[in-house]
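Every protein chain but one is kept in place in this view of the complex.
Showing chain A:
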Amino acid sequence: MALPKMKLHPQLRSCDQLTIGCSKETERLVADPAPGISALPHDDNLRYFDVIIEGPGGSPFQNGKFKLELFLPEEYPMAPPKVRFLTKIYHPNIDKLGRICLDILKDKWSPALQIRTVLLSVQALLSAPNPDDPLATDVAKHYKENEADAQRVSQEWTQKYAV
């Protein structure tokens, strides 16, 4: 917790309330985790999470452990969390900077969604790549033209980067 700041500036106190709101969800997240997903907040910034998602079984990402970062903006839950892959991944909807093309992270966000549901959706995206709505165009092209070969590359990358 950024305690020194708070001491200096009592006005920050109401941010406290916000973090309490977040930590309610966090507590549930930590106490009752979804299978194959872990999310831990930073000690110094409760809005910033280190996430690890296991590649879903039956996908080319199987056995991979993918690191992500998740940030809850001030407007959360009215605005979606910002999520990004930190581990390199060969996926048509995830670009080389790790940005994710997922509707619920953008216009289809709903305040009833939570960190847990968002991460489950990201995990589902790994099992079901959608090359028709690509972010990494070259990967999407590869997936469309030769899916088997593209999956092979995905698997290779998983073994190389996500262990």
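We take it that a residue touches a chain if its C-beta (ideal position, glycine included) is under 8 Å from a C-beta of that chain, and two chains touch if they have at least 3 such contacts; residues count from 1.
Following the convention adopted for this analysis, contacts and distances are computed from a predicted model.
This figure omits one chain of the complex; the name its UniProt record holds, of "Kinesin-like protein", "Proteasome subunit beta", "Eukaryotic translation initiation factor 3 subunit G" or "Postreplication repair E3 ubiquitin-protein ligase RAD18", is "Postreplication repair E3 ubiquitin-protein ligase RAD18". Check A:S110, A:N146 or A:Q159 against the missing chain and you find that the one touching it is A:S110.
One of A:K67, A:R84 or A:K141 touches the chain omitted from the figure, and that residue is A:R84. For chain A, the list of residues touching the undisplayed chain reads 1-2, 5, 8-9, 11-12, 14-15, 17-21, 23-28, 30-32, 43, 45-46, 48, 69, 71, 73-75, 77-78, 82, 84, 97, 99, 110-112, 114.
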